[in-house]
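== subunit A ==
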Amino acid sequence: MTTRSARRTRRTLQVAGAGAAALLALSACSSSDSDKDTSSGTSASASPKLSGTVTVFAAASLQGSFETLGKQFEKEHPGTKVTFSFGGSDTLAANITGGAPADVFAAASPKTMAIVTDKGDAAGTPETFVRNQLEIATLPGNPDKVTSLKDLTGPGLKVVLCDKTVPCGAAAQKTLEASKLKLTPVSYEQDVKAALNKVVLKEADAAVVYKTDVKAAGDKVEGVEFPESSSAINDYPITLVKNAPNPAAAKAFIALVRSADGQKVLTSAGFLKP
Partner candidate 1 sequence: MTATGKPAAAASLRGGPRRGRVRSGTRRGVPLPLLLPALLGLAFLLLPLLALVVRAPWSTLPDQLTSTEVWQALRLSLLCATCATLVSLVLGVPLAWVLARTDFPGRGLVRALVTLPLVLPPVVGGVALLLALGRNGVVGQWLDDWFGVTLPFTTAGVVVAEAFVAMPFLVISVEGTLRAADPRYEEAATTLGASRFTAFRRVTLPLIAPGVAAGAVLAWARALGEFGATITFAGNFPGRTQTMPLSVYLAMQSNPEAAIALSLVLLAVSIAVLAGLRDRWMTAS
Partner candidate 2 sequence: MTDTDRTTPGPVPGPGGDGGLDARLVVERDAFRLDVTLTAAPGEVLALLGPNGAGKTTALRALAGLVALSDGHLRLDGAELDRTPPESRPVGVVFQDYLLFPHLTALDNVAFGPRCQGASKSAARERAAGWLERMGLAEHANAKPRRLSGGQAQRVALARALATRPRLLLLDEPLAALDARTRLDVRAQLRRHLAEFEAVAVLVTHDPLDAMVLADRLVVIEDGAVVQEGAPSDIARRPRTDYIAQLVGLNLFRGHADGHTVRLGDGPTVDVTVTELLAGDVFVAFPPSAVTLYRERPAGVSARNLWRCEVAGLETHGDLIRADLTGELPLAADLTTVSAAELDLRPGATVWASVKASQTHAYPA
């Protein structure tokens, strides 16, 4: 009897051991970055000395400009570090409402920003810091001679739009409706980069995307401005997240974005001033 119970105990221990090993493996895989906040307590200078990491969640279209601003911020405030998470605004919004440790959220549309504000996860009221305008991206040299939105409705032209569920698609839709044009694309792409890439790869003849995207693609596509785009200009709101781990630095970063310096970086990427 005793041997049997002893054996059972040992077996239970083995099982527990296996379970523990599995948990260990899991926890080892989830990289811990909790030790990033080494807050040094010295705040000697006039302006409060900033330190630690600022985590910025920003719309994918902001990537180039924000990375430039991040480096500038780190230079101005030695001891700080800016980390970014770029992605679709809606995904980022879902992450924040799901409890992601973000300090700053910069969205590509008020609608996606509303996801965060509606849940009460924004500190204060979001403010528009730039605007983005639609532009037609065509193949280099514009071989199909596209000059207006109406040209895209012609037969034989392969046009891609963003899906209506993402901001660039919603804006395109709004523009088409406002100008009473009916456009049947070959595809509704899942995001603006995917739409642009179809033109870069020459699979589509044209795409309706943001000015900033056309600019970022360089000479791989040619941009065609169209007047109707003024009817659907996208506002980009930015806000401090309510449970921001590092609110002081976050506020400073937002200030940088809205400063003249920041605006210069953003407009050079193709954004419009608010």
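The candidate set was assembled so that all candidates are chains of the complex that A comes from, given by their letters.
Note that a residue touches a chain if its C-beta (ideal position, glycine included) is under 8 Å from a C-beta of that chain, and two chains touch if they have at least 3 such contacts; residues count from 1.
Since we're looking at a predicted model, the values are computed, not measured.
A.B. asks: So which of these touches subunit A in the complex, 1 or 2?
C.D. replies: So the chain touching subunit A in this assembly is 1.
A.B. asks: Report the residues of subunit A in contact with candidate 1 in the complex, numbered from low to high.
C.D. replies: The touching residues are 11-12, 14-15, 18-19, 22, 88, 90-91, 158, 160, 163-166, 185-190, 194, 198, 201-204.
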